[in-house]
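Below is a slice of the complex: some chains, not all, each in place.
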Amino acid sequence: MGNTFGKLFRVTTFGESHGGVVGVIIDGCPPCLEISEIDIQKDLNRRRPGQSKITTTRNETDQCEIVSGIFNGLTLGTPITILVHNKDFFTQDYDELSDKFRPSHADWTYETKYKIRNWQGGGRSSARETIGRVAAGAIAKKVLEQFNKVEIISYVKQVNYLEAIINPDKITFEQVENNLIRCPDPKIANQMISLIEDTKKNNDSIGGVIECVVRNSPKGLGEPVFDKLEADLAKAVMSLPASKGFEIGSGFRGTLMTGSQHNDEFYIDKIGNVRTKTNNSGGIQGGISNGENIIIRTAFKPIATIGLKQKTVTSGNLEVFLTSKGRHDPCVLPRAVPMVDAMVALVLCDHLLRWQAQCKVLN
Amino acid sequence: MGNTFGKLFRVTTFGESHGGVVGVIIDGCPPCLEISEIDIQKDLNRRRPGQSKITTTRNETDQCEIVSGIFNGLTLGTPITILVHNKDFFTQDYDELSDKFRPSHADWTYETKYKIRNWQGGGRSSARETIGRVAAGAIAKKVLEQFNKVEIISYVKQVNYLEAIINPDKITFEQVENNLIRCPDPKIANQMISLIEDTKKNNDSIGGVIECVVRNSPKGLGEPVFDKLEADLAKAVMSLPASKGFEIGSGFRGTLMTGSQHNDEFYIDKIGNVRTKTNNSGGIQGGISNGENIIIRTAFKPIATIGLKQKTVTSGNLEVFLTSKGRHDPCVLPRAVPMVDAMVALVLCDHLLRWQAQCKVLN
Amino acid sequence: MGNTFGKLFRVTTFGESHGGVVGVIIDGCPPCLEISEIDIQKDLNRRRPGQSKITTTRNETDQCEIVSGIFNGLTLGTPITILVHNKDFFTQDYDELSDKFRPSHADWTYETKYKIRNWQGGGRSSARETIGRVAAGAIAKKVLEQFNKVEIISYVKQVNYLEAIINPDKITFEQVENNLIRCPDPKIANQMISLIEDTKKNNDSIGGVIECVVRNSPKGLGEPVFDKLEADLAKAVMSLPASKGFEIGSGFRGTLMTGSQHNDEFYIDKIGNVRTKTNNSGGIQGGISNGENIIIRTAFKPIATIGLKQKTVTSGNLEVFLTSKGRHDPCVLPRAVPMVDAMVALVLCDHLLRWQAQCKVLN
C-alpha cells in the first residue's frame, strides 16, 4: 500500500534501486494530449545521478521508455506506463548493509515492519523511486500548461547556513538551471557549491530548503476541510525522501505577525480582477487557490548515508561500527528540485480534474 | 469532495457553522470497543468556544449525541454518527459578510469556486467543522490506547515571540491542562495569556506553534513512498484552519546540521531493544515509525477575522472597508491543541489498521 | 468500512433500524443545484414501509430533514446531510432474536464477524439503511436530469412465476406508479398483488425481478477495465438487500445466441447519429455507455424473515425453533423499485463526474 498518489490523476510508482527496473503508471490522464519520451527525459535528466560534480557518482542515464497509453504520440486516456532500467549498480557495495542498519535511514524500520527488505541500494526506499514521480510530473505539467499556462518553478533557497535572495514572482526556469546547485542567486550559488564540495571531501552530507512557486495558478483548486490544497501539497513534498518540514506563504515566520499585519488586503486591479496586495497566504485561502502565486518551502535534512564511521546495530542485535561504501549525494537539494516540481504538479493536476468534475459539470 | 479522511479508519465531517448541526461519521472502527458520549465530550469541551477569557465569547456547550454505531455501550463495527447541534449563533452578525469578503479568510475563494457560500459564521470553513474531527479523534485515541497505551499529547509551544521550554518525553496531560493557554511551561504560559488578552483588547489576533508528542508509538506504522507517516501527519495538521507550516523531528532546524550530527545512532538498550541515542528523526525513519517518540510541530497564523477596520472588496467588485462584528478568537492556539491531538490520532489509528491488514494477516 | 459508495459523487449511509436515526451524507455534489426536502420526500414515500396492503405494516412516515449542505435552497458544494428519525418500532418484537438467528438473514454472519450486533429490527442490515440510498439517489437524479434530461425508470418485471410484458422504451413513470406493485402491465400487476396477498396470509414471502431502463443516457460513461459501467451497476444493485442476480441487456438469455445474432448492427439515423438496430448490449459496449437505453434486471429472493416456524440455532449453539414476530414485507419488490432507481442514479452520476473530469478538462 502507499504507492499510489492522487484521486483522479493517479500515479503509482514501483521498483527497487537495484532491481531490474523502476517506473510509474499514470491512470486518469486526459486523452489526446501530446506526450513523447523527450518531454519526460528532460525532467529525468535533471533528476539523474551523476549529472555533476556535486551529486553522487552513480552514473545512470535513466533513459525512459513509454510502454503503454500512448498512440501516435497522443495519450489514449488509458494507463501510461513508463519504465527506466537500472544499469550502473554494484550490489557488492551493499553487502555489509544486508546486516548493518544505516543510522537514520529506512533500513531498520523496513526490516522491522516487513521482516524482509531489499538491502541493495536502499531497495524501495532509494531515491531512485522518485524517477516515477518525476516522469509522471512531466505529464502533469503538460496538462497544467495546456489548461492555463501554469508555471511551476522550484529552486534551492538555502543550503545549510547559506540562504539565497530570490524573487519568486520574477525568477525564470533558465536562471534556475544556470548552475549546478539550481539556485538562481548566482553569488550564493557559488558559495553553496563550494560548501557541498567541502562536505563531500569530508564524507559528510548537508541539507537545506527548496522553495517552489506556481505562477498562473488556476483559481478554485483545493477542497474544503481535509483535502485543502496546502494539505495535499504538504503531503506531497513530505513524502519525498529526507524532507523534514513544510511551509506555505508566511509559514513559521507568520506566527510572529498579528492578524492585521498578516491579512492580505483585497483590491481590484486595473483589468477588474480581485487581487491581494500582499501574499502571506501563499496563494491559498481556506484551502482553495486564489489565483495569486502559490509559494511553498520544503526542508531537507542532510541525507543519512555518509562515508564517516558511525555506531549502529546489526540484525542480530549487536552494536557495531559502519562506514558506508555505496555512492551517495553529499547534498540532496539539486536533484530534489525536479522532485518538488513533480510533486506540486501532481497535486495541482489532480485538483484540476476534481474541480472540473464538481464545479463544471452543470455549468 | 474532500470531507473524508483516512483509508480504513474513515472519518467524514459535515455541517456548517450556522446550520442546524455539525457532526461526523466514523466508518471502519473496530467492533466491541467501549465508547460513550462522555469519552467524546471530554475532548469536545477542550475545543469548545467560550471556555475561557482568551477564547471567543460565542458560548456553545457542544453537547454531542451518538446516533448510530453503538449498542449497549460498545461499537458495532458499523458507522458511528455523532451530532452536535449549533445553538448560540446570531446570523445578524454576519449580514455584512454576505457581500464583503474578509481578507485572508475562505470567503472569497469559496465564492469563486462554488459561486455560492453560506456566509453565516464562515459556513463550512468555520472552525466548528473541527468538532467532528475532535469527536472522531476521541475514538481513535481509545483504539490506540487499547492497542499499545499510545499517548498523544499536544501543547502550545510558542505564541508569537514567546517560546516555551518543554521536554516532550516527560510532559503530562495534566500539565498541559493546567492553564488556559495549554502551555506546560507555567511562567511562559502566563506571559502568553497576557499577550493574548492585550491582543484581544486591540481587536487583533496572534498565532504560534503547537507541538505534539506521541509516546508508546507502535513500530512499523507508515508506508513506503507516498503514504509515509510524516506525509500523512503533515496533511492531517495542514488541513486544520489557519495552519501554515509543519515540522517533524529536527524540522527546519535540521537543515543547519551535517549528516554526522543529524543521524540518530542506534544502540541496544538494557532490555535488548534497538533504540536511538538522539531523535532528530522525530520517531519516523523512511516514512515508518521506529518506536521512538513522534514529535511534530504545526505553525498557526493569526486568524483572519479581526475587529479592526480593513480594506477589502465586495461581490460586486467594489473596494470597501470592513470591520468584522462576529465573535472570534484572538488566538486559535488553546483550542487548536485538541484539534492537533485528534488529527494525529486519526492518522495513527488509520495506519495501525493498515499495518494490521498487510503485515499480520499471514503471521 | 463499506458504507461509502462512489468515487466523486460519494454517498455514505449510516444508522440502525431501531437506533435513533438513519441517514446519509452526500459529498461531491455540484454546487448551485436546487434541492428541497420535497424532492427527496417524493422518493422516500415510494420506499417507506406501511405504504400499502402488500408491504410491511410498520408505519414510518420517514420524514427527511436536510441538516447541512444547502443554503437558500441551493447546494453549497459541501456535504449534504439528510436525517430520518425512526419512530414506529417495537424492540420487544425482537427480544427472541437477540439469541436466535433467522435463517438466511444477516444475523449470524454479523455476529460471527463482529462478535456483536444490534439485533433489534436487523440493526444495520435492515432495509431501513436504504433510506439513505434513496435520498441520495433523488439528488443524483436531479444532477442527471439537469445535465441531459436523463430518465431512470425501474419497475417490477416478475413476481415469482408471474412475468409482465413491458416495453422499456415506452413505459412512463406514471404507469409504474399506477398500482401498488409498481408493475406497468396492469393485468399481470393485479395477479401479482393477489399472489402477494396470498403469500402474506401464509406467513411466507416471495421474490421476483426488477427491470430498470435509463433513457437519454449520456454517451461515454464508464471506464475501461475494472470500472466498466455494467460492473459498477452490478455492484450497485447487488449491494441491495435480498438481491441474488444481475443482468445487462441480453443477460443470461444472450448465452443462447450466436455472435451474428447478438451483435447490435450500427446505422446512421435520420439526424446523422450513430445508433444500433438492436440493443442486446443493453446500452453499454466495452464498459462505456453508447447512448442507447441502458437496461438491467435484478433478481430478488424471497425475504428471509417469515412468520412460519423454522429450525435454527442460538448463540449458545443450540438447535431450536423460531417463529419471527417482527413486521416484515411479504415481497420486497414494490419497495425495492425506488432503491434500484437510486442505485442506478448514483452510478451514473458518479461516472458523469468522472467523465467530466478526464474527458472535458482540456476540451
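Going by the order they are written in, the chains are A, B and C; count residues from 1 in each one.
Convention: contacts are C-beta pairs under 8 Å (C-beta built on N, C-alpha and C of every residue); 3 or more make two chains touch, one makes a residue touch a chain.
Predicted model only: the values in this text are computed from it and were never measured.
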Subunit count for the whole complex, all chains sharing one sequence, 3 displayed: 4
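Note that in this section only the chains that are shown with their structure count from here on.
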Homomeric contact chain A-chain B: same or different residue positions, threshold half: same
Averaged-CA centre spacing for the pair chain C and chain B, given as whole angstrom: 39
Chain centre separation in whole Å, for chain C relative to chain A (CA means): 45
Centre distance in Å when chain A and chain B are each reduced to the mean of their C-alpha atoms: 26
Shared interface positions of chain B, touching two or more other chains: 1-4, 13, 113-114, 124
Residues of chain B that touch chain A when the two form their complex: 1-5, 7, 13, 101, 103-110, 112-114, 124-125, 129, 158, 160-161, 199, 202, 204-209, 219-220, 222-228, 230-236, 238-239, 243-252, 254-268, 272, 274, 276, 280-282, 284-290, 299-306, 308, 310-313, 317-319, 354-355, 358-359
Contact footprint of chain B on chain C as seen in their complex: 1-4, 8, 10, 12-16, 19-23, 25, 27-28, 31-32, 67-69, 71, 74-79, 81, 113-118, 123-124
Chain A residues within the chain C interface of the complex: 7-8, 28-33, 77-78, 143, 146-147, 224, 352-354, 356-362
